[in-house]
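All protein chains of the complex are present and in place, except for one that has been dropped.
Chain naming follows the written order as A, B and C, and within any one chain the residues start at number 1.
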Amino acid sequence: MDNNITGVKTPNGVFKPYIHLAKYYETDKMAVIHHSNYIRWFEEARVDYLEQIGLGFDVIEERGLYSPVLGVSCEYKSSVRFNENVIIIPKIEFFNGIKMTIGYRVLDADTLQLRASGESKHCFVTTDFKPVSLKKDYLDMYETLLRWTGVDVM
Amino acid sequence: MDNNITGVKTPNGVFKPYIHLAKYYETDKMAVIHHSNYIRWFEEARVDYLEQIGLGFDVIEERGLYSPVLGVSCEYKSSVRFNENVIIIPKIEFFNGIKMTIGYRVLDADTLQLRASGESKHCFVTTDFKPVSLKKDYLDMYETLLRWTGVDVM
Amino acid sequence: MDNNITGVKTPNGVFKPYIHLAKYYETDKMAVIHHSNYIRWFEEARVDYLEQIGLGFDVIEERGLYSPVLGVSCEYKSSVRFNENVIIIPKIEFFNGIKMTIGYRVLDADTLQLRASGESKHCFVTTDFKPVSLKKDYLDMYETLLRWTGVDVM
Partner (left out) sequence: MDNNITGVKTPNGVFKPYIHLAKYYETDKMAVIHHSNYIRWFEEARVDYLEQIGLGFDVIEERGLYSPVLGVSCEYKSSVRFNENVIIIPKIEFFNGIKMTIGYRVLDADTLQLRASGESKHCFVTTDFKPVSLKKDYLDMYETLLRWTGVDVM
């Protein structure tokens, strides 16, 4: 597999998979990556994904918006160990302008074996935590997220 | 509310709620506790809970067992902020000797307002990650977990 | 040892040692607590200490001040393991109204064996990161910190 090219076109070229190298400080005394870190990896991959589709944090924050996490879940299939590379693949599973669900698959970067899968649920709020409707107030963001909903980047 | 006494009897007295003081290093740039930490708080409360019902890590590990996390989920209801105390209340929702689901409620310790709820799913394995049936091989652990299944400690 | 009473008088009674229970998620694959967590424990103990001497975060923040970390160091003497209690004992080693150094000892709560020692260096800034002199602008904070400089709480 060529890790650099998936063929899915983005505003800046083609989608590049997000790769995380499992850190020593992420291990626990079972000698595997502690399960809480996967939730952080989802966030890393989400930030990268949104940036690649044109909705980087700078774009979102300059409008005075946050996208808080309403819920997360993860199912662990097989352990990730120190110094292994994993690919984390996000996908917008659901989006209606007010709420959004992003799904994630975590694959071993060498074997592409599934390590974990999960999702995170989001809404959109102003920096003083008032909910907003993207469809009503931020139409370009709405259209971007809608365009990517259901699209497999890998 | 008297935080020290719930009235539920344990092998060592009565169940004591698990309280976590939200740490500065757990905050993020939204000035609230980062969502990934709740997954860690579940673990803290689970360790404490198992110890209180007589299944402390020392007990489990001296038998050469681990109880890995097969899945986690959390729904966030309202933010926890730095230096706030939360009570995390575990409950064995499901247990059949092979798999176990523990549910959690996270409450503000002052107002008892619900901050989050979630669950974790577990199995039991030997230290070389071979699955075991508690009912078959560790009857006392099986009976203890069964006795607490569905019991509200608070 | 009576962990609850040191005899040192504070505005709210007597100084209570800060105890941290080492968490599972703080372990690493050497089956000991990962060294980075001690830096976080220093912060926990510092927050607690400042609160006990009357300078809780609420007090500092309501004046629009931060106390950023200019430097940290830690020397590791012996490992802390999962589920062990440690006492973390802060002491203001140096304070001149502009800069402050706090030292820390980390002791096993059962044996009082030294696990680690270290220090953190701080200044005081407004929330837009402009340096302030406590002696000039916040005399009561200045006097409190000066009074505790060099005082052993345990």
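Heads up, the rule we're going with is that contacts are C-beta pairs under 8 Å (C-beta built on N, C-alpha and C of every residue); 3 or more make two chains touch, one makes a residue touch a chain.
Keep in mind that what you see is a predicted model, and the values were worked out from it rather than measured.
J.: Which residue from B:36, B:52 or B:73 sits in contact with the chain not drawn here?
T.: Touching the chain that is not displayed is residue B:36.
J.: Among the options C:58, C:75, C:110 or C:152, which residue touches the chain absent from this view?
T.: Answering carefully, the residue with contact to the hidden chain is C:75.
J.: Please identify, in ascending order, the residues of subunit B that touch the omitted chain?
T.: 24-25, 27-29, 31-32, 34, 36, 82
J.: Residue-wise, where is subunit A in contact with the chain that is not depicted?
T.: Interface residues of subunit A facing the absent chain: 23-25, 40, 43-44, 47, 56-58, 82-83.
J.: Applying the definition given at the start, please give the residues of subunit C touching the unseen chain.
T.: Within subunit C, the residues touching the omitted chain are 30, 35-37, 39-40, 43, 66, 68-76, 79, 129.
We adopt the following convention: only the chains that are shown with their structure count from here on.
J.: Highest contact-pair count belongs to which two chains?
T.: Looking at every pair of chains, the most contacts join A-B.
J.: Indicate the whole-number Å distance between the mean C-alpha point of subunit A and the mean C-alpha point of subunit C.
T.: A distance of 36 Å separates the two centres.
J.: CA centre of subunit B versus CA centre of subunit C: separation in Å?
T.: So the centroids are 29 Å from each other.
J.: Give the residues of subunit C touching no fewer than two other chains, as numbers and ranges.
T.: Counting only residues that touch two or more other chains, subunit C contributes 24-25, 82.
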